[in-house]
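Step one of this worksheet: look at the structure below.
Here the complex is missing one protein chain, while the rest keep their positions.
== chain A ==
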Amino acid sequence: MSEGEMAIIKPEVMKSYIWLQTADGSIQQVEEEVAMFCPMICREILQTGMGSSKNYAISLPQKVNPTTLSLILDYCRFHQLPGRSNKERKSFDEKFIRIDTKRLCELTSAADSLQLKPLVDLTSRALARMIEGKTPEEIRETFHLPDDLTEEEKLEPLRNTADDLRIRLLNRLYARKRKELKEKQKMKNVEVEEERVDDRSVDDLLSFINGGDGGFEGVRAPKNKKKNQRRKGHSKDPSTNDVNKNHKEMDDLSSACCKEDESGNVFMASHSKAAKLKVAVDGFPPKVEFDDGDIDDELDPAMKEELDREVEDFARRLNSDWPERMQEILSLGQDRKLVSISMNGNGSLRRYTSLERR
């Protein structure tokens, strides 16, 4: 047949195809306009001229296996058609990402390696939605991730707060004082009182509680530190003269200190009803919400592992380059000042710091 006849009989033959090879060696051909939708493939074609035949197939990145490639090409085939409406595209996308987690992960990485940004965004958002609202354990299960943070890293290891320079110094001072005290006591021949350790079980405590402690009926007005309040009727403290007077009486009573009743409870002398606080719990609150911050969760659970790291670092550094550590300390923020450094007799450094007060 002549070329012209072939064209009439088989117009599809004239369509261009691009040849792609995945990491496992398999090669397939794809319509050119579909393949060109991937920036990485597009660049390969334009810059190197590869892909026009089976022998010169474009090697795709390792993350793109045949199954994933097929999915990606479906995506490209749909979206490269300019005629589609936004609604159609959105609908396609929503259905498209309804695949199992494993596939979704592979798809995300593959799309990333092909630099197909719209698909990367689509799959990333889908993954983000899968992560949101889950506990760490649930996330681990979903993605088959190892549970390799140690218990200490997850909790708050405050065993050694001594990483802070000032606290280290304080601890040293206290240790010395403790020693001195012990020695004094030995000399006085006074019995050191055993620290009362409350190792009763909760049940014991509960039954003690249920056994009926004396109730406590003391009511005490707070200290009256009235700030300059211009808001009408919204002063944050009872400010009438009567109440002030009763406050003073209360203060006198409280400084006369405590009486003990039979059950070991302490109560303050009760006072007249007039002095009873007229302000309910939420009296005159500021009229703001702080980004709903009072309900928001905070840093704490996540930073709990930090301190173990700090301790490790500190111990390591202590055992190696001392001068290096000094450098680091010197270059740290303004909330510390090294006042003087002196060596004592046996050559160990002793540091004195001033406690910056602001």
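Assume a contact is a pair of C-beta atoms (placed from the backbone, for glycine too) under 8 Å apart; a residue touches a chain by one contact, two chains touch by 3 or more; residues count from 1.
Please note the rule applied: contacts and distances are computed from a predicted model.
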item: Record-based protein name (UniProt) of the chain missing from this complex, from "Nuclear cap-binding protein subunit 1", "Chloride channel protein", "Transcriptional regulator LuxR" or "F-box domain-containing protein"; value: "F-box domain-containing protein"
item: Missing-partner contacts on chain A, residue numbers; value: 102, 105-106, 108-109, 112-113, 120-121, 124-125, 127-129, 131-136, 139-140, 143-149, 154, 156, 158-159, 161, 164, 166-167, 170-171, 174, 177-178, 181, 195-196, 198, 202, 205-206, 208-210, 212-220, 222-228, 230-234, 236-238, 240, 254-255, 257-258, 260, 264-268, 276-288, 290-291, 293-307, 310, 332-335, 355-358
